[in-house]
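Omission of a single protein chain aside, the complex is shown with its protein chains in their original locations.
Now for chain A:
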Amino acid sequence: MAPIGDGPDYDLVVIGGGSGGLAAAKEAASLGAKVAVLDYVTPTPKGTRWGLGGTCVNVGCIPKKLMHQAALLGDAIEDSQSYGWQFSNPENIKHDWGILRQAVQNHVKSVNWVTRVELRDKKVDYINGLGLFKDAHTVQTTTKQGERTITSKYFLIAVGGRPRYPNIPGATEYGITSDDVFSLEDSPGKTLVIGAGYIGLECAGFLRGLGYDATVMVRSVVLRGFDQQMAGLISAAMEERGVKFLRKCVPKSIEKAIDGKLLVKWTSENGQEFGDTFDTVLFAIGRRALTREMQVEKAGVQVAGDGEKIDAVNEQTNVPHIYAVGDVLYKKPELTPVAIHAGRLLARRLFGNSTVQMDYENVATTVFSPLEYGCVGISEEVALQRYGEDNVEIYHAYYKPTEFFIPQRSIAHCYIKVIAKRGGDQKVLGMHFIGPQAGEVIQGFAAAMKCNLTMNALMSTVGIHPTIAEEFTRINVTKRSGKDPNPASCCS
């Protein structure tokens, strides 16, 4: 496998050891290519760093899901008492942040190790250094062993993104982001989450669930890009659980008070100024692609209109032998399975004579808010805009999970919606679900939508009783009919 003569060092050099880059690297290697992966984590302003595997494994999906689970278990402890479980001092049940953090970090480290072993087994060279383009055919990196340059036939940009900080006094000195929260030494305490995208909502949700005071500051809308009716229900469900929302507010400054607490000042829509103290301020105002850090311009790779992302066609940049996958891609879903799938298919096209392209449509996703939200396909807004009101049928229903009755858990926000074409056999365009285990519910329907699910097929599917997923098979009230979408009730 050694390079012959003046050939490049590698067949493929992947810059970024996250979900997309690793998937491509492993697939390419198993197809016989000589592959190297460069991975390097620049520490956060707080000094947080982590191992191989990228955002999802270290500071994203994985630790997030575990902390969400920790919060759900707290709910279960509460519910269990109405099911007969007895605790000697139920009012004294409390959560230990340190134990959770350690358990989560241990799991993350175990995944780092498995990732490392996989690369080793597949004979992929792992280089723990920041990769910078020197020119279109050379990447430069500095590792513990010193500086080196690497040449390759193909390059894959898979550097992903990192959280943004706002340009306000005190932001980087005192604020943290999702890059820090999962490994915080001290418990977060009273927390202000700035930003109401899915990351902000999830963080505020699990922190509240673990017993902390949590506030979300919203600049404009909650869950931008998601169906806004569903977004409204999610934030209402969070408010009902005690998460506070500061709507139409923007932060102005963060200062450290004498007692060590953080004094945050912000302004509301009408310019009025407010302030409060918090133990932790977490920014979740968006993420930026790390293209600048790797000097893409030196390779001649153009960035998109936003100045950061890469607008690749079938993962290929404007420089034909340089590709990109994952969160660096312009206007593509920033989701781990999307990056993995795209990376794997790309490797097969490059080294396995495949012609299969990535399909970015109808990718399901889930927001792990306390009451989860899963969706696949398009939102009501997009459907109406794309097809017109007369050509779209919206089915919807509120429902009652059986398990919620005994502990008298709120059912106010358990809601589903199916968006379909109005004519013909009513092809399903979007499915939206709010309730427990939303991810588990929506995954199978995503497969159904890949098979061109129609309303007729959905309605002739026999449900599993009693489940919450079966609600989709029972759906029959359209918004157009004006009929009550609420289920029959015995008492309330």
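Here is the rule we go by: contacts are C-beta pairs under 8 Å (C-beta built on N, C-alpha and C of every residue); 3 or more make two chains touch, one makes a residue touch a chain; residues count from 1.
In this text, contacts and distances are computed from a predicted model.
*Asks:* For the chain that is missing from this picture, which UniProt protein name fits: "Rab proteins geranylgeranyltransferase component", "Conserved oligomeric Golgi complex subunit 4", "Thioredoxin domain-containing protein" or "Ras-related protein Rab-3"?
*Replies:* Listed in its UniProt record, the absent chain's protein name reads "Thioredoxin domain-containing protein".
*Asks:* So which of A:Q105, A:T151, A:N456 or A:T473 would be touching the chain we can't see?
*Replies:* Hidden-chain contact among the options goes to A:Q105.
*Asks:* Out of A:E78, A:D96 or A:D121, which is the one that touches the chain we can't see?
*Replies:* A:D121
*Asks:* Suppose we count only contacts with the excluded chain; which residues of chain A make the list?
*Replies:* So the residues of chain A touching the missing chain come out as 105-107, 109-110, 113, 116-117, 120-121.
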